[in-house]
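Here the complex is missing a single protein chain, while all its other protein chains stay put.
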Amino acid sequence: MLLTERLMAGERVFSAWSSVPDSLNAEGLAATPFDAVCLDMQHGAHHEDSVMRCLGPIIASGKPGLVRVPVDRFDMAARALDFGAQAVIAPMVNSVADARAFAQSMKYPPVGKRSWGPHLAMGRSGFSGPQSAWLDEANRKTLAFAMIETREALDAVDEILAVAGIDGVFVGPSDFSIALTDGKAVDPSLESMMEAIAHISARAQAVGKHAGIYVVDPKLVQRYSAMGYRLFALGNEQN
Amino acid sequence: MLLTERLMAGERVFSAWSSVPDSLNAEGLAATPFDAVCLDMQHGAHHEDSVMRCLGPIIASGKPGLVRVPVDRFDMAARALDFGAQAVIAPMVNSVADARAFAQSMKYPPVGKRSWGPHLAMGRSGFSGPQSAWLDEANRKTLAFAMIETREALDAVDEILAVAGIDGVFVGPSDFSIALTDGKAVDPSLESMMEAIAHISARAQAVGKHAGIYVVDPKLVQRYSAMGYRLFALGNEQN
Amino acid sequence: MLLTERLMAGERVFSAWSSVPDSLNAEGLAATPFDAVCLDMQHGAHHEDSVMRCLGPIIASGKPGLVRVPVDRFDMAARALDFGAQAVIAPMVNSVADARAFAQSMKYPPVGKRSWGPHLAMGRSGFSGPQSAWLDEANRKTLAFAMIETREALDAVDEILAVAGIDGVFVGPSDFSIALTDGKAVDPSLESMMEAIAHISARAQAVGKHAGIYVVDPKLVQRYSAMGYRLFALGNEQN
Amino acid sequence: MLLTERLMAGERVFSAWSSVPDSLNAEGLAATPFDAVCLDMQHGAHHEDSVMRCLGPIIASGKPGLVRVPVDRFDMAARALDFGAQAVIAPMVNSVADARAFAQSMKYPPVGKRSWGPHLAMGRSGFSGPQSAWLDEANRKTLAFAMIETREALDAVDEILAVAGIDGVFVGPSDFSIALTDGKAVDPSLESMMEAIAHISARAQAVGKHAGIYVVDPKLVQRYSAMGYRLFALGNEQN
Amino acid sequence: MLLTERLMAGERVFSAWSSVPDSLNAEGLAATPFDAVCLDMQHGAHHEDSVMRCLGPIIASGKPGLVRVPVDRFDMAARALDFGAQAVIAPMVNSVADARAFAQSMKYPPVGKRSWGPHLAMGRSGFSGPQSAWLDEANRKTLAFAMIETREALDAVDEILAVAGIDGVFVGPSDFSIALTDGKAVDPSLESMMEAIAHISARAQAVGKHAGIYVVDPKLVQRYSAMGYRLFALGNEQN
Partner (left out) sequence: MLLTERLMAGERVFSAWSSVPDSLNAEGLAATPFDAVCLDMQHGAHHEDSVMRCLGPIIASGKPGLVRVPVDRFDMAARALDFGAQAVIAPMVNSVADARAFAQSMKYPPVGKRSWGPHLAMGRSGFSGPQSAWLDEANRKTLAFAMIETREALDAVDEILAVAGIDGVFVGPSDFSIALTDGKAVDPSLESMMEAIAHISARAQAVGKHAGIYVVDPKLVQRYSAMGYRLFALGNEQN
């Protein structure tokens, strides 16, 4: 079942978070009970080549592969999809302009400006139909998650969610805590930001889009879940 | 003979298209009858390191190495030249602004803003003269190909061709077919876009610049050739 | 002693310049008498993975690791810090806008917009305190050097130096010579630009910021030193 | 279906022959119509790491992975099995002593002396039963092919085939032609050695073991097949 | 403190067991509370290059690096020492001849036949004295552990321990269980082999040599410890 289908069905999806750019690690993570594996290029050590190689065993395991790209690396967002990722998480989407640039890299025309070349993704998925059939489904089957992790992003969350091609939002609680404390502290469990975190999910639900969050403290899963979050990234290296 | 010289002489140049980022593959491709080898970083799996390593055996074989960079990765365009590429193909050059940014990364002052550091390219070419002699020739010897593959690009083709430092245009027929069908189909042999394809080459010829095209169906080479295309990229993985 | 502390104390710091992206080379360079090692991603062959791997042995040697990123690759500037670099050198910072974009990638709020995730840097430094303690110190302990190597940059040097988060300037004499000769020559020892080079350092000193320079001819170290330069990058491959 | 099962059923199995040590090539070969993929460490460029990484996508494709090890590298024969190979081809098995050493590395006690540690193979196969169940099946499910490619080997073929743990023989026609011409020529289609090639297969069939052969000229497949050969390796780089 | 010194002092040493050949994993393992890290080339995926690269961060962390080589790969035993390993574990040392071959690769003359070239090890240890001083200490500072994991080895344990240059024995309980059950089962906790395991340690203690063991079930540490074992390798991938 595709990630989009699981999320559409209201299922909770728990993704492992990979920071070491070695395909054997990815192969190992894909064999754990996690529902998915996310390769982190922003704060983790993944790079152009490791994303290509690590998505192979993840896809072969039948689980969705996700990729978090570095800030503004929308060239890589499109490449991650070409390599077979089902979702891309873009950090620091702080404005409608950021969201549009991200969406344009992720979606084929007329929604966006993604360029054609998903041959590796097609091969890895076992697809052998006509290319236009793949094109017809691609925008629906791959997900663009915009990270909400600053005050500007919080203020613009409705507009960001309204951008065609943005499929969901994803909260980065460490950066969000830095933002909300004006750089004074980093505390991904900061109680005073819980209301804002709930608000973000509520706004996504209101427009039928997805909400995900990076989970530093597993005890919070239940609380985030009650807020409407469905995609949870767990790990111990990055936020 | 340099790529620019062959194209200036009106010769047809057939380039292999490499998607696997391994220098042994590049070494093998350079030993085939193809005239040149293009390393694809946009939809192929080439990356910063593979481009550096694969250009070595290509140059050693006496053939030109080309690199297609990802969308907007003009940092990599300049680096490809530093590693010894004779041409860079930039995808999705949809406006004069795109063309200028590309040209500026590719050409030394006063034409552009390329930064000095071509030591690997000099070494690989066997150059041992004074650095200023290399500088004097570099803008002429390396080629910037802007991909024309959207309606916007088609509309702006004359202005794009007029940008100083843009040496030619390169058609991506798969993306072009998506654009011209408003996202409904991908068909690199779409008959209804042949007139536009002919137009692009004609405009390039009119200003003494080059026209190249990605060839999905080898039977089209003759037809493209008659339109004035001289650089043909063949392969079976990307468009 | 941190690089910032050595420079603050007025010490001269000599950095080796690494162009080959292999961690064993970095390990070897770190064992030479050089005070620091700079990994060059602009004209050298370093890449995302090599920077991550090469900073390990450099940091383990007790010496600062520096990284020169490609033009406009501010995503990589932040990643270099996450991997443990003490300084990033950004080429072609030609305007206040360039300087601001660079500074924002390098500094945590409220100075900039750097995103949290320095786990590798913390581990490599041996840090084990609370994360907020690291956050509190990070902006001070890591240095952003803006390269001044064009006429525009020279004209804007005061404004660039005034940008919050820019810790110093770094002169690229080869590009500077191309700029000052309008593309006619490349000569990193060009006598006619010495006054401008002296001016750049003087302006930095005037505002209590650092000045560094790439040294092609070691005989110039004494002269640059007298101008106030304290960070010297030596090597034989790039400028 | 396992390779051993297909061969036991009398099926003909055609294996691609991989010489480039890149997992993306292996992934591509596994997607072709070939029944299996063999990674060549003797004359191809495969190495310890590439075998580990390339077996992943081959196994994921549902096809058997084979590995040809270098001469006398029985350490690697066992490792190839640990990584998930279904068969190992050992070159230059010229004596009973060679065959015994090979078999001992390939089979667990009491047949041989293979050491326990097939965790990667178990994971890649999806096995999750008790370890002793895997042990119980392993000697049967993995195949040891001894290459017969010298006069000594030809003379000893019955004794080699009689060694417990040797599952089959595999003819290297290029080396065999050099041997039979006393070093005067290399000709994998040498007519005068066809009788010996037929003899080798006949002796294998006589004791219920398998016969395979490297095929330089595909036209010979039919003829080899008539002799009883069932495993055919095709490729254009090695013999 | 060197591994030999800790063991000589009767300390218990717990070593992590690394199977993924990536230097970032090794760097991470070295940062855990484990006393040492062992890189497994026999059943793990480590190889010549990964051992060289992974020993760097392990040594930099101040902890001993150990390497388990594949069966009979004594060339690699010497190379592991050249790269800075403090101990090598050789599997399947089943006879005095095996032990002698192993010891000869590990010890400089007159004890063995190890060849000179420890430049990387010297550099990584911070050694800067005269080479002869290193030579004088090397045989004492690096440890050769012979794995005892078959009946033959058990029978020959006294003779193996008597070989000059063998510093200790190391039990592989999975293989040992296969051996003692004549290939019928693999059970690293097999009760019926505990007496033999105790015997091995007792014989080592009797001649002042070390005893180590691979620990599949951590609950057994206390029991092994009471038998005299001091080096414990823990992990979940290999035996």
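Letters A, B, C, D and E name the chains as they come in the text, with residue numbers starting at 1 for each one.
We adopt the following convention: contacts are C-beta pairs under 8 Å (C-beta built on N, C-alpha and C of every residue); 3 or more make two chains touch, one makes a residue touch a chain.
Computed from a predicted model, the values in this text were never measured in an experiment.
Student: The chain left out here touches which displayed chains?
Tutor: Looking at the complete complex, the unshown chain comes into contact with B, C, D, E.
Student: Which of these touches the unseen chain: D:Val71, D:Ala164 or D:Ala202?
Tutor: Considering all chains, including the one not shown, the answer is D:Val71.
Student: For chain B, which residues touch the unseen chain?
Tutor: Per the touch rule, chain B residues meeting the hidden chain are 23-24, 27-28, 31, 52-53, 56-57, 60, 123-124.
Student: List every residue of chain C that touches the chain not included in the displayed model.
Tutor: Here the touching residues of chain C are 20-22, 24-25, 28, 45.
Student: Which positions on chain E touch the chain that was left off?
Tutor: 47-49, 52, 74-76, 78-79, 82-83, 105, 108-111, 113, 115-120, 131-132, 135
The rule is simple: only the chains that are shown with their structure count from here on.
Student: Shared touching chains for chain D and chain E?
Tutor: Chains in contact with chain D as well as chain E: A.
Student: Return the chain label for which the distance between chain Cα mean and whole-protein Cα mean is smallest.
Tutor: Checking distances from each chain centre to the full centroid gives A.
Student: How far, in degrees, do you have to turn chain A to put its CA atoms on top of chain E, rounded to the nearest 5?
Tutor: Best-fit rotation on C-alpha atoms: 180 degrees.
Student: More contacting C-beta pairs: B-D or C-E?
Tutor: By number of C-beta pairs in contact, C-E is the larger.
Student: Express in whole angstrom the distance between the two chain centres, defined as the mean CA positions of chain A and chain D.
Tutor: About 44 Å, centre to centre.
Student: Could you tell me the distance, in whole angstrom, between the mean C-alpha positions of chain B and chain C?
Tutor: Chain centroid spacing, chain B to chain C, equals 33 Å.
Student: Spell out, as numbers or ranges, the residues of chain A touching 2 or more other chains.
Tutor: Those would be 21, 24, 28, 45, 47-49, 52.
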